[in-house]
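Apart from one protein chain that is not included, each protein chain of the complex appears where it belongs.
For chain A:
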Amino acid sequence: MHSFGHRLNGLLTFSVTILAIMCAIASLSDNLNTPSPTAEIKIMNINWFQKQPQGNDEVSLTMNISADLQSLFTWNTKQLFIFVAAEYETPKNSLNQVSLWDAIIPAKEHAKFWIHTSNKYRFVDQGNNLRGKKFNLTLHWHVMPKTGKMFADKIVMAGYSFPEEYR
């Protein structure tokens, strides 16, 4: 290596290449993690359940969401993006997914939580199919890494249903 600049260039390129390899290995190490998350959603109250002027059903509910997602965090996790979606079937669509609430969990300490909240986003159907309809509430999460691959998974909780009549 012949001159000052030559050696400096060699050092910089080699060190950045090695850094890239280290980040790739760090991302691969995320696969070694076996998470065991738990979650529970209780519908405390159906605040109201009406048909809009346009003809679509709309419902507002209050939920108690509790979860322990601490095992999803690794050393390479930047944050966890979670959201709760209601899933149900209608004659028109085989699967409807409506996102009701979401949050960003920035650290492992905040990943074990409970929250009592009404739905953050409006729950509006395509049509008026909700009376007496059975639906699932699914908690989805995206594990966003500091470098590398993002993992996404969910817990499906079944057994919820709408009232038979508007209120």
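As a working rule, a contact is a pair of C-beta atoms (placed from the backbone, for glycine too) under 8 Å apart; a residue touches a chain by one contact, two chains touch by 3 or more; residues count from 1.
Everything below uses one rule, namely that contacts and distances are computed from a predicted model.
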item	value
Protein name as given in UniProt for the chain not displayed, "adenine phosphoribosyltransferase", "Signal peptidase complex subunit 1", "Anaphase-promoting complex subunit 5" or "dolichyl-diphosphooligosaccharide--protein glycotransferase"	"Signal peptidase complex subunit 1"
Residues of chain A in contact with the chain not shown	1-2, 4, 7-8, 10-11, 14-15, 18-19, 21-22, 25-26, 29, 75-76, 146-147
